[in-house]
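As you look at this complex, bear in mind that one protein chain is not there, while each of the others sits in place.
Letters are used for the chains, namely A and B, taken in the order the chains are written, and counting of residues starts over at 1 for each.
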Amino acid sequence: MAETINPAQTASFMDEVVAATPGDPHLDRCLQCGTCGGSCPSGPDMDHTPRQLFAMIAAGMKEEVLRSNAPWYCVSCYYCVARCPQEVHITDLMYTLKQLAIKEGLYRESGISNAPGFSQTFIDFVENYGRSFELGLAAKYALRYQPLNAVRMAPMGLGLLRRGRMAIIPKRIKGIDQLKAILARAKALGGTA
Amino acid sequence: MRYGYYPGCSLERNAIAYHQSAVAVAPQLGIELNEIDDWNCCGATEYSSIDLIPAYALIARNLALAEQQQDENGGQLVAPCSACFLNLSKADHYMAEAPDLAEKVNDALSAGGLHYDPGSIQVRHLLDVIVNDVGYDAIKAKVSKPLSGLRVAPYYGCLIVRPGYQAFDDPEYPTSLDKLMRVLGAEVVDYPLKTHCCGGHMTQISRPTALELIRRLLKNAADYEADAIVTVCPMCQLNLDAFQADVNRFFGTDFHIPVLYFTQLIGVALNISPVELGFGKEFVDARPALDKIGTGSPPTGRRRRSREKGLPMPTMSEEG
Partner (left out) sequence: MSEERVGVYICHCGTNIAGTVDVEDVARWAGEQPHVVVARDYKFMCSSLGQELIEKDIKEFGLTRVVVASCSPHMHEKTFRGACERAGLNPFLFEMANIREQDSWATNDRKAATQKAKALVKAAIERVIHHEPLDPLQVEINSSTLIVGGGIAGITAALELANAGYHVYLVEREPSIGGHMAQLDKTFPTLDCSACILTPKMVEVDQHPNITLLSYSEVEKVEGHLGDFTVTVRKKARHVIEDLCTGCGECERRCPKRVIDNSFEAGLGFRKAIYRPFPQAVPKYPVIDTDNCLWFQIGKCRVCERFCPTGAIDYEQQDELLEIKVGNIILATGYKLFDPRRIPQYGYGRLANVFTSLEFERMVNAAGPTGGRIVLRDGETEPKSVAIIHCVGSRDRNYNEYCSKVCCMYSLKFAHLVHERLPEAEVYNFYIDIRTPGKGYEEFYHRLLEEGTHFIRGRVAEVTDAARQPGEEGKLIVQVEDTLIGKQRRIPVDMVILSAGLEAQPDAREVAQKFGLGCDANGFFVERHPKLDPVATMTDGVFIAGTCQGPRDIPDTVAQGAAAAARIASLISQRVVQMEPVRAHIDEDLCSGCRICNDLCPYNAIVYHEDRQVSEVITALCQGCGACVAACPSGAITEAHFTDEQIMSEIEGILWDVRPQGAHEAALA
């Protein structure tokens, strides 16, 4: 049996996505041509192509959209954006969907749930030091989210260390307190553009 | 020509060779790079996945610092890393387009006593500065050791040309790095995947996805018999170089194509010593490729196709 559509609900999810995206992402222009899904380097790994996600957003299928693995497979290559005939800001929308999936706690069901963990581990270092720290990132992330991979990644890590391409201790910027204050205020301001 | 310089985290360590070679060639090309004091990480592709306003505030702190220090640098900020280049130009772009976003970001910055006016800093990629501000002719005049005999595959990757907040080349078929390599005397292979993705952070998220993307690029460069791949981004270099052995293991292939920064090859052509240019830090040994330099005769323009048989082939320039 077909689902009964609640127009108010469908409009509100579309609005939520657009409001959480910087600038005007032109989501309402999508004409379902599939240029994005065809161009995507990780398209074959996605459960739904970006085009399908946009149709689902228009249909108000919030939970299904935020459970999708597609945004987490996005590699930010911007091919879809460069080629989209309607100038939809697809990559920006993928970032928005990731943020909303984390906010709603639905990312764990995407089947690629270590991706937010990687992002979170990365920014933990940035928030505490002001710079990224590859060794710490690799160790902490691998041990927490990908214990099996840690073993496999170890030789490469050693290779980077041996070539002087990885630091042993993180570098902290002088204005770390200033940065922390800025980020604290930013977080308090909320996530919509 | 003076510029603010934003090296980005990668150039401090894993892409130290990029930093060393950039700093080595800059003065010879008349470029003065003044590092922005106390810059912070741009958030790479990670922060925007978590939270919007903090992600923009993190980037904007750098823009605000660059604005404070712009008197010395003429309001231009150079990033050698494509991801940093994208993030810095993206923040500037959207703060200008969406005043409510700019207001929130500046509210956050004010907690650290900072402020940024969108549009006041022009963000440039190092390649843009070298080919457009220095210019091909000036570089050509400085070449003392032409790269003749070396077949290079110029690899642009994604974020230097797309989506083009500070566009200086075509998003699908850029040519600036090709022209630069020709000016240095190298032979350039025109291979179709030069703007395809290296996998970015996928090596950490979904290894098979990333290795497949890297394999495609290596295969395409190998199909075109490139001696080396030239990059403009530390992430691209890391993925193609450090993961090349992984790709070979995973797919049973046998690629060994060195992956170099474009500034390293400029340095070689300007006869700067390899150590100063950070050579030796790559996983795939660059020496066999570098040994080819000087062995070939410089390319004599494009091969002319015989028109006697078959149908005429359209040329790339519209005038035909």
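One rule holds in what follows: a contact is a pair of C-beta atoms (placed from the backbone, for glycine too) under 8 Å apart; a residue touches a chain by one contact, two chains touch by 3 or more.
All figures in this text were calculated on a predicted structure; none of them were measured in a lab.
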item: Shown chains that the omitted chain touches within the full complex; value: A, B
item: Candidate in contact with the missing chain, chosen from B:45, B:220 or B:263; value: B:220
item: Of B:12, B:97, B:133 or B:170, the residue in touch with the unshown chain; value: B:170
item: Absent chain, residues of subunit B that touch it; value: 170, 172-173, 190-193, 216, 219-220, 223, 307, 309-316, 318, 320
item: Contact footprint on subunit A, counting only the chain that is left out; value: 31-40, 43-44, 48-49, 51-52, 79, 83, 85-87
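Going forward, only the chains that are shown with their structure count from here on.
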item: Subunit A and subunit B, separation of their C-alpha mean positions in angstrom; value: 23
item: Subunit A to subunit B touching residues, read off their complex; value: 20, 22-24, 41-42, 45, 72-73, 75-79, 81-83, 89, 91, 95-96, 98-99, 102, 112, 114-116, 118-120, 122-123, 126, 130-132, 134, 141, 146, 149, 156, 159-160, 163-167, 171, 173-175, 178-179, 181-187, 189-193
item: Touching residues (chain side subunit B, partner subunit A) in the complex; value: 9, 12-16, 38-41, 43-54, 56-58, 61, 93-94, 97-98, 100-101, 104-105, 107-114, 158-159, 162-164, 171-172, 196-197, 199-202, 204-207, 209, 213, 242-243, 246, 280-283
